[in-house]
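Shown here: the complex without one of its protein chains, the others still in place.
For reference, chains read A, B and C in written order, and residue numbers begin at 1 within each chain.
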Amino acid sequence: MSLPFHPADGDPVPPALRGFARAHADLVELHEKPAHLVARHRAPARRVGLVSGGGSGHEPLHAGFLGRGMLDAVAPGKVFASPHNKQVLEASRKAAGPAGVIHVVKNYTGDRINFGIAAERLRLEGIEVRRVLVDDDLATESDETATGRRGTGATVVVEKLLGAAADTGLGLDELAALGAEFAAASRSLAVASRAQTSMHTGRPAFDLEAGELEYGVGIHGERAQKTIDRPGTEELVDRMLDELVAGLPEGPEEVLAVVNGMGGTTLLELYGLHDLVAAGLERRGLTLAGELVGTFVPALDMAGFSLTLTWLQPEWKAWWAAPAVTPAFPRTVEEVA
Amino acid sequence: MSLPFHPADGDPVPPALRGFARAHADLVELHEKPAHLVARHRAPARRVGLVSGGGSGHEPLHAGFLGRGMLDAVAPGKVFASPHNKQVLEASRKAAGPAGVIHVVKNYTGDRINFGIAAERLRLEGIEVRRVLVDDDLATESDETATGRRGTGATVVVEKLLGAAADTGLGLDELAALGAEFAAASRSLAVASRAQTSMHTGRPAFDLEAGELEYGVGIHGERAQKTIDRPGTEELVDRMLDELVAGLPEGPEEVLAVVNGMGGTTLLELYGLHDLVAAGLERRGLTLAGELVGTFVPALDMAGFSLTLTWLQPEWKAWWAAPAVTPAFPRTVEEVA
Amino acid sequence: MAFDQEAVLRRFAQAAEDAHAELTELDQRSGDGDFGDNLRGGLRDAVLRFEKGDGGVSAFGALGEVFLDEVGGTSGPLLGLLFTEIAHALDGTGTDAVAAFGEGAKAGLAAIQRVGEAQVGDRTLVDALAPAVEAVPQGFAAAARAAQEGADRTADLRARRGRASYVGERVKGEPDPGAVGIALFFRTVAEAAGQR
Partner (left out) sequence: MAFDQEAVLRRFAQAAEDAHAELTELDQRSGDGDFGDNLRGGLRDAVLRFEKGDGGVSAFGALGEVFLDEVGGTSGPLLGLLFTEIAHALDGTGTDAVAAFGEGAKAGLAAIQRVGEAQVGDRTLVDALAPAVEAVPQGFAAAARAAQEGADRTADLRARRGRASYVGERVKGEPDPGAVGIALFFRTVAEAAGQR
């Protein structure tokens, strides 16, 4: 079984990569064996290549963010599975700039190991590597486990800010430090009203009654720690904002908000949610200094949404506004008018 | 009831419009009472304003296509309901260029009447109006009814091509004639594996068994004429391409393809489908000269996809490639590199 | 001949109050039952708008604006087009009010047909409006008679436009509510002009 419109049998990822590369042939180049994609254009001043990747099923992440102003290469794994280290290695070789490579890694054991192995191999080849770990998911904050918070919706924020920073010609250590700051300043929380379709059974990966809500869900259909009765949308957003603001470290008063669809949620809902988020932040005395609404880091076709807040340092604003010429990142303020 | 993340009560459209206008404040301006949105920027050479609109629930259509290179103003109705003529009137007044206004109207009785009344009122005010009717849905082709084919996925194609043509400074009648040609050269066909969530019941608007497929579905959850057993995806695409090519009038050998998600379908599926479409067109000796893959004309959160084919005249290619600086239309070949 | 717009507005509004139940019932048989509400509500609002305008807006101007801007249903804005065209025509001439009214009604019919695409025989308000417009040169009484006859004839028609087209043969036997509304309008015009 699989999703309704996947190939009848076989891995759905290779044909999707081909279709993607075809549709965006002006922006990206697909390499097979091992599968990786490389951006065709990069800012002349960029000295460090930016590489990301991870399991498939979260499109447009990451390949949709290949291009000037964001990523230089990506390694897509099978659905919900880490890419092989060889994919990361090849992607990194092609992406490497004179000052090296940064790996943007979502915090999952498999991703850490495979990107880590690729990093070791790159070092043996004389290519300098640093890692930026994205670990924003507040639902997995716990003192008990060593694994730390999962990496989820903030990934698009980190990739955007880091891409723009890299385009200014910053060096490897400076970018790695900045990337860590971006991630540290970000927290996300996700809810679902319907699980994604399981690739194995073709049915929802877990059951929810009508009116129930999975609160704190992950992007691979990991169930949350709690299932709650769905509150009114206004109340739900309020509760999520409360937890996010409380979960963030101290920061400036300006904040960037991402209202992200989990795959099966309409723009009509997401924009309505954004209206509530904007009002809720204002009520809390926070200034909304950047915003992104749409489906950027989904879990296949899950019905749900995540909210990400990132404290925005004054210097970061220009990076958020800088254009990103990619298949999926929307136009920014700076390139309009 | 409503969709899971709509406001607890009341019309979900006004908050969504506010959230949209906030997120894209650099590109669009929202006017309330009556609700309409206006693009902030337009090409200096454009002499004719382009206005569209229709029921909500098909986002990013139409407001997502406001901006340089596409639409000047839109009138969003309630979910799946025609806008009021006053919305169209106000949108058109603001959009009108020195040479008048074109209404891009999807072929539904309500839309025809409301846009028609607005057009009458505009004429009384001395503003020249022409209509471009989009009627691409092959599933509603019939000799028996006078209503004609529904307007569906080709709308984004017509809005894109017409926008770029308008930016060259063409006049009202020339653009109206071109718009009619774009629509006449386009056919679409849509299938669904799960109905959209009903705004009234909160459950799928119609029932489909696992493995069934609604073949020839509309964008308001109108059931199709047939429910079939879901064939393999390769076979399905082949059948749809056969019918589309047979349903199109004679045309050149170059074709533009849109693989459009109906709301609850993943990019992983859509890009995989695009790979099949590209191969299928090639097998038929057709040249794929333009392509668009993503969720552009959905029916709320329906799981399904539509294919649109448009014969692409040689002169139209530059219009397809011209940049569209809007919230939702992807980057085009021309603006990259 | 003078033409007292205000008198038409007030009489028409009263007529819509009186006919509300009947019109509602007719639209329940063939449509969604809101035609009586739409017409009466529009006329009430038009009277208010006219009174608030304090001479700044003509009675037909008020009718046109309200029906175009505020009244729901298919009939609302279509009637709005008719009233607006009549208002324009009456504004534009100081001399022959009957002729001006006739021109306006004719332009209104044309606009309604451009927009709604209904022909005579489709069982819509056009079935009453078209013969009425044709009869205006013979005077308002003749127009009112023609409208009434047109409305009566819709009872034998199957609907080809609007919501009633979905219910097929079942609408036959009673006239189309929109057409009855048009007959009502022309009757009030004739009465106001003392031609009945």
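By definition in this document, a contact is a pair of C-beta atoms (placed from the backbone, for glycine too) under 8 Å apart; a residue touches a chain by one contact, two chains touch by 3 or more.
Predicted model, so just to flag it, every value in this text is computed and none were measured.
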| item | value |
| --- | --- |
| Where the missing chain makes contact, among the chains that are shown | A |
| Candidates A:His31, A:Lys86, A:Arg223 or A:Arg239 - the one touching the absent chain | A:Lys86 |
| Hidden-chain contact residue, picked from the options A:Asp11, A:Glu120, A:Asp207 or A:Glu235 | A:Glu120 |
| For chain A, residues in touch with the removed chain | 85-86, 109-110, 112-114, 116-117, 119-121, 124, 146 |
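As a working rule, only the chains that are shown with their structure count from here on.
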| item | value |
| --- | --- |
| Remotest chain, chain A as reference, centres from CA atoms | C |
| Innermost chain by mean C-alpha position | B |
| Dominant chain pairing [most C-beta pairs in contact] | A-B |
| Rounded Å distance, chain A centre to chain B centre (Cα mean) | 29 |
| Rounded Å distance between chain A and chain C, as computed from the means of their C-alpha atoms | 59 |
| Separation of chain B from chain C, taking each centre as the mean of its C-alpha atoms, in whole Å | 35 |
| For chain C, residues that touch 2 or more chains besides their own | none |
| Residue list for chain A, restricted to those that touch at least two other chains | none |
